[in-house]
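Here the complex is missing one protein chain, while the rest keep their positions.
What follows is subunit A.
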């Protein structure tokens, strides 16, 4: 697919060092954070400017070379694994924060900027960018936009899509589009900004983003409620929302997760509890006090065994950081950790946990559950071993039933990780055949030659829905 002439042209665009076809580069870009997926690309390219991206896309179009854009490759849906070969385009060199506009409260950034560093930068200026995926220490803004990442603050503040105001993006034919801008109101035509957010690198290459910033909340308070009964924890979640309190963070960890997280973070989590809730509220001091009081009482009503309020900001941060490590910490149990992303309406959290546990038992697989309970986004996570094919098959069957259950409860197959290749066979369950057709039409309009991240989002075949026994 890649001959010497093309390689030479690509090297002329980005410089000798930044287009690589050596073994080392190919292997190191053959994977992302998704287990059990690996495929070698034909080349790896590191552009530095939008113009370079345009030139690269023209060559890719002319020669029908697949382009897979990626940031740090921490995604969990196989979205950046080059399953059909082609060129992996690493956006790390385009990592500048171009502008913080204090008058419009916007930031203009390049896609390779590390999310955590960007957040620290704007917080240093007294502003707030709420989307905080657990991987933010390493993930990039571009990757977050491509996958429409969520995080621990999604409940109150929304996810990445709620903070992207405008984009510069390169189409597969090399032309550049600018969508949105530093505008709060803009209804000129279809909302291409929203369309590109979460498009998983299948429509265009994002090379610049204008992000919305908001004022920093004045205070924060963090608490932890511990339960002997996981359903008490789940009912607490529903009751808090029903009580019209929207905490900034409302996370649930089951016993298995508590144990591995504490093994890693060593912060003295209660190992004997069936579940804990980590709850944070921010805002005006009086409101925070009032909300935390009310939540405290709800926790008690639902038989929380112990409730503690973090004494210092450091203590709270430790708790949240430990929670962010939950997914990888589960790898301490078994070599392969398959984390899923089933999401249900918030009132159905308890039902979903019950169903998940029953399904795990039925298929005899280990599934730990944690997640953003407050926004209904659960991460049932199977701990298994990729080398045990029979068990992995059972895990897959269990997950198919979990997705089915999520949809039955009015939920979705992915809340924040994206479809990629892993969820592609299930997408039709959520959006229907007509929905898929519309999406495919959009894909053709942007990328008629199908060179951008081919094989992702749309599966060759939809997986057959299993019939779930009710009652």
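The rule is simple: a contact is a pair of C-beta atoms (placed from the backbone, for glycine too) under 8 Å apart; a residue touches a chain by one contact, two chains touch by 3 or more; residues count from 1.
Just so it is clear, contacts and distances are computed from a predicted model.
> Which of "Heterodisulfide reductase subunit F", "Carbohydrate ABC transporter membrane protein 1 (CUT1 family)", "Ferredoxin-like protein" or "Glycolate oxidase iron-sulfur subunit" is the UniProt protein name of the chain not shown?
"Glycolate oxidase iron-sulfur subunit"
> Looking at A:6, A:25 or A:320, which makes contact with the chain not pictured?
Among A:6, A:25 or A:320, only A:25 touches the chain that is not shown.
> Which listed residue (A:336, A:357 or A:450) would be found touching the missing chain in the intact complex?
A:336
> Touch as defined at the start, partner being the missing chain; which of A:35, A:232 or A:418 qualifies?
Touching the chain that is not displayed is residue A:35.
> Contacts of subunit A with the missing chain: which residues?
Considering the whole complex, subunit A reaches the absent chain at 22-35, 38, 40, 72-74, 90, 92-93, 114, 116, 135, 137-139, 263-264, 325-329, 331-337, 385-388.
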